[in-house]
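Excluded from the complex is one protein chain; the other protein chains are retained at their positions.
Lettered A and B in written order, each chain numbered from 1.
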Amino acid sequence: MTAQALLQVLVSGLLMGLLYALIAAGLSLIFGLMDVVNFAHGEFLMLAMYATFGFVFATHLDPVIGIPLVAALLFIVGAFCYAAVVRYAMRAKANIGMVQIFSTFGLAIFLQGAAQYFLTPDYRSIQASWFGDKTLNLAGVFLPWPQILGGLVSVMAFGALYLLIARTDLGKALEATREDQGAVALVGIDKNRVFAIGWGLGAALVGLAGGVLAIFYYIHPQVGAAFGGIAYVTVALGGFGSVFGALVAGVIVGLVEAVTASILPPALKNIGIYALYLGVLFFRPSGLFGKL
Amino acid sequence: MTQETQIPAQDLPHDAALTHFAKSRRNQLIRAAVIFAGIALVPLAVRDTYLQNVMILTLLYAAVSQCWNILGGYCGQISLGHALYFGIGAYATSVLYVNYAVLPWFGMALGGVLSAAVALLVGKLTFRLKGHYFAIATIVIAEIGLLLVHNWDYVGGALGIQWPITGDSWATLQFARNKLPYFYFALVFLIVTWLITFKIEDSSWGYGWRAVKDNPEAAESLGIEVFRSKMAAAALSAFFTAVGGGFYAAFVAYIDPESVMSFRFSLLFALPAVLGGIGTLWGATLGAALLIPLTEITRSYLGGSGSGIDLIIYGGLIMLVSLMKPEGLLSLFQFRKGRPA
Partner (left out) sequence: MNRRELFKHGAAVASAVAIMGSIRDASAQAQEIPIGIVYPMSGANAQIGVDARHAFETAVNIVNAAHDVKLPTAANAGLAGLGGAKIKLIFADHQGDPQKGRAEAERLITQDKVVAIIGSFHSSVSNTVSATCERYTVPFVCADSSSPSLHRRNLKYFFRPAAHDEMFTSAMFDFLDAQKAKGNKIETIALFYEDTIFGTDSSNVQRKLAADRGYKVVSDIKYKSNSPSLTAEVQQLKTANADVLMPSSYTTDAILLVKTMSELGYKPKNMIAQAAGFSEKSVFDAVGDKLAGLISRASFSVDLGVKRPSAKYVNDLFRSRADRDLNDNTSRQLMALLILADAIDRAKSIEGPKIRDALAATNIPGENTFMPWKQVKFGEDGQNVDASPVLIQYSGKGFKTIFPAAVAAGDPIWPMNT
């Protein structure tokens, strides 16, 4: 492999990794807040992609303009899913872990079926857009603009998330609720409201990712599966609940995937990610930045 | 049905508890004999091939879910990677039969042993992980297995393994149209796994696990002993899951990686136990008896439209049951007995 080709693989892996990180961020946020793994996370991504597609279809505006709207819509979807499903799963007295896993898993299948029912199983994609199909050529290393956009959105989202958690009252409420769910009630924080906001934020983050992804990816009721699997490994690698672990882990996953696909037969490329994950767990059972 | 065994011992005076326990164990066995005998009679009334097919799958999933329950329910190790063991069983049985003419009965046993060995290795690696880390690690290990089988030409790779079409025979477990032999095999398989679970409930392993589940600090003091028994449980669970996989291969007479090792199987093995009642004697059977017929029948009679409505019902059902009866559907039946304490 030439140096240029190697650079290309690394840069592509980095950009894809930032996107993985953005997808994983919401999952990690929700977990950190309330110890719930959302198995419908990939389906949230799918909904966000369809929402972006719908926005372009309805307004003929550029998908980039729609991304904030999609994130806002996903905030509502996330908060609603908390209020309608997860809230009840949290109340379970028996085997709460399994109830959460399977209620969100049921939600995932439900959303796939609903997407197929209302949107047909046809493959969609967004045709022309400001960033779509455009590529930046840096001395033979090609950087697709949609993925540069994705990387920027990802970095900005993590920045905003940092400010939110560290500097705002909401962030403090999130942090406090996460530390001690019982005690916050005493200081007048409504636990349910904080959790709903947490789910909304988590879904809005994946909404951003879906908005970017819709520009350069196909859209289909099952599209979440491809990214969902990677998101779980990313979150576990970074450490459940560590949002910034997700950022680091996302980038690592992107890079390892790209490099493995260049060394091993590409059909085995996930082995690189999986082996890395198991290796890390062997030394750090709570992931890179996990707090358990 | 099983709440007797779940009553914390401190609620009852010691001797009374023991007597009560012995009596309830006996009742359990009698009830099980009646239930299984009843199930055995069902095919005499239901002769439709399709429904028999659904019943076979129900029994198979009930049995495999019961195996999962040993590790996931009683030990509290939520494995979402049991498809690996199922796949090892299916592949060992198929490779040995198709390539070396080893009868599937031996194939299942060998697959079981291989699977148990793998489970010990996996256990060694993962038992120190907690909660979701353990669950995701099991997913990842199963996915590695899937990828390797997918790309391993010796076992057919993506092409899978086709069983030759032969005459009806118990030796090769091949029956062209007759479903009854599969039905009774699956039923016996379920009974065996049930009996093992029954035995475990009243063993020192069972007590150790319950103690650990109820009180994680106790795990520290019981430490090594519990770790060993958990390893044994993992091996046992994997062994019988692999037997189920071998049976599945003989039943379908064709396997490929996706159709025996994909992640959805791991979920399908956990789901009946969770819906029915995790860590209970009858939960897996009850969960499978509801879930499998419902998914099969909605797919068969609604799936042909291509509208996805079958997925909506399936997903909705899982959500509803897990939210409304988090302790499992089995709890629906408990009020009839009244609390004995």
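In this text, a contact is a pair of C-beta atoms (placed from the backbone, for glycine too) under 8 Å apart; a residue touches a chain by one contact, two chains touch by 3 or more.
Remember, it's a predicted structure, so these values are computed and weren't measured experimentally.
Every shown chain that the unseen chain touches in the whole complex is listed here: A, B. Considering the full assembly, B:G160 is the residue among B:G160, B:G245 or B:G279 that touches the omitted chain. Among A:L27, A:V77, A:I230 or A:V251, only A:I230 touches the chain left out of the display.
Check A:F216, A:F244 or A:Y274 against the missing chain and you find that the one touching it is A:F216.
One chain of the complex is left out; on subunit A, the residues touching it are 1-2, 5, 8-9, 12-13, 16, 20, 113, 116, 120-125, 127, 133, 135, 137, 142, 144, 147, 216-218, 220-223, 225-227, 230, 257-259, 261-262, 265-270. For subunit B, the residues touching the chain absent from view are 34-35, 38-39, 42, 45-46, 48-51, 53-55, 57-58, 147, 150-151, 157-160, 162, 165, 176-177, 248, 252-256, 258-259, 282, 285-286, 289, 293, 296-297, 299-300, 303-306, 308, 310-311, 333.
The definition used in the following text is that only the chains that are shown with their structure count from here on.
Subunit A and subunit B, compared by their mean Cα positions, are separated by 32 Å.
Subunit A contributes residues 31, 37, 85, 88-89, 91-99, 101-103, 105-117, 121, 221, 229, 232-233, 236, 240, 265, 267-268, 270-271, 274-275, 277-278, 281-282, 285-287, 290, 292 to its touches with subunit B in the complex.
Of all the residues in subunit B, the ones that touch subunit A in their complex are 78, 80, 125-126, 128-133, 135-137, 139-141, 143-144, 147-148, 150-151, 263, 267, 270-271, 274-275, 278-279, 306-320, 322-324, 326-328.
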